[in-house]
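Of the protein chains in this complex, one is absent; all others appear in place.
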Amino acid sequence: MSETIQLQIARYSPESDDEPRWQTFETPVRKEWTVLDALNYIKDRVDGSVTYRWSCRMGICGSCGMMVNGEPKLTCATFLGDYLPGPVRIAPLRYFPVVRDLVVEIGDFLEKLVAVKPWLVRKEEKAPDAGEYLQTPQQLDAYKQFSLCINCMLCYAACPVYGLEPGFIGPAALALAQRYNLDSRDQGAGERMDILSQAEGIWGCTFVGECTAACPKHVDPAGAIQQYKVAAVQDWFKTLLLPRGAR
Amino acid sequence: MARRQLEPFLWALFSAGGVVAALFIPVHLFLWGVAVPVTGITPPSYAAALAAAQHPAARLYLLAICSLPLFHWAHRFRYTLYDGLQVKHLNEIINTFCYGGAIAGTAAAVYLLWRI
Partner (left out) sequence: MKPRALAHTPYHPRWYRPRVSTYWWLHQWSYARFVLRELTSIFVAWFVLLTLFGLRALERGPAAYAAYLAWLRRPTVVAIDAISFLFVLFHAVTWFSLAPRAMVLRVGGKRVPEKVIAGAIYAVWVVISVVLGRFLLGG
């Protein structure tokens, strides 16, 4: 195949630019090439200054998220041939500050992720010689889908509320909070509820649903958030009617 | 504190209103708003309509389909303004207009259903 395709890549140099500009490249198209392969071709042979993140190149590390023709994609999981005849516009992940070229600052996401306590919270730890925490396949099933998140942040790039609302925790963090809430080994639902039920925390979500559409791992963060809202309402009524306690 | 505790309740109202609106309003709107005026179907007489509305179950039903959908509108419209027009800085006016409107509509419904 001696086909080529045009790539328009957003370039931004904080030292010299006030805002991003597009730079056009031409790369070959091999049948099995992904957009990431084209980016690597450019960096290796055409312009070594193009800056972007990538790692596993097989859709599991979550590093290579970018906007490809306006849609959030993992560039290692997006076939170049699908965009023929081109051009392909590659931009940094939406709704995040741009550090350079295609690299975005993800600190906000990481802060929010930590805030929801994405780990098993126990009131009392079991001593190691008491054995493992046992879990049936059904109990695993209850949260498994939400545990598949690879923190690629495509859902954040898809979510307009995240772009508009500074306090919104966002799809992935909320799905992961729900993953731990639903884990039979976890006892931290109450602690998480305090963070999550803040006005901006989850209630800004208007179920646009784009996060689920963008997710490469079929986590369905939108579903997780709505399920969480239902749980929060039940909790609200419980604290109203039983103030001291059957939480 | 009060803010944080109110949102779950407001969302619950929004959900209830959404369910009521989805299940009941389409047929009402189609018949009253489109089918009866457009075709020649005779609507119920004043006496029949009044008698039907005066039934206690009917009053409750009418209150439900007037009040809950209004709270559904209030919550949804509020967020449409926040996100669609990015006017969240006007949130006090918006909240008063939306939830105040829903309360006013509910009050009107209660008043009218009491009087008929």
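Which chain is which? They are A and B, in the order written, and residues in each are numbered from 1.
Basically, a contact is a pair of C-beta atoms (placed from the backbone, for glycine too) under 8 Å apart; a residue touches a chain by one contact, two chains touch by 3 or more.
None of the values given here were measured: they were computed from a predicted structure.
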Shown chains that the omitted chain touches within the full complex: A, B
Touching residues on subunit B - with respect to the absent chain: 17-19, 21-34, 36-38, 41, 43-46, 48-50, 52-53, 62, 65-66, 69-70, 72-73, 76-77, 79-80, 84-86, 105, 108-109, 112-113, 115-116
Contact set of subunit A toward the excluded chain (per top definition): 12, 14-15, 17, 19-20, 70, 95-99, 105, 107-108, 111-112, 114-115, 138, 141, 160, 163-164, 166-167, 169, 195, 200-201, 206-210, 213, 220, 222-223, 226-227, 229-230
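Note that in this section only the chains that are shown with their structure count from here on.
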Whole-Å gap between the CA centroids of subunit A and subunit B: 37
Residues of subunit B that touch subunit A when the two form their complex: 3-5, 7-9, 11-12, 15, 76, 79, 82-83, 86, 88
Subunit B partner contacts - residues on subunit A that touch it in the complex: 160-161, 164-165, 197-199, 203-204, 206, 229, 232-233, 235-237
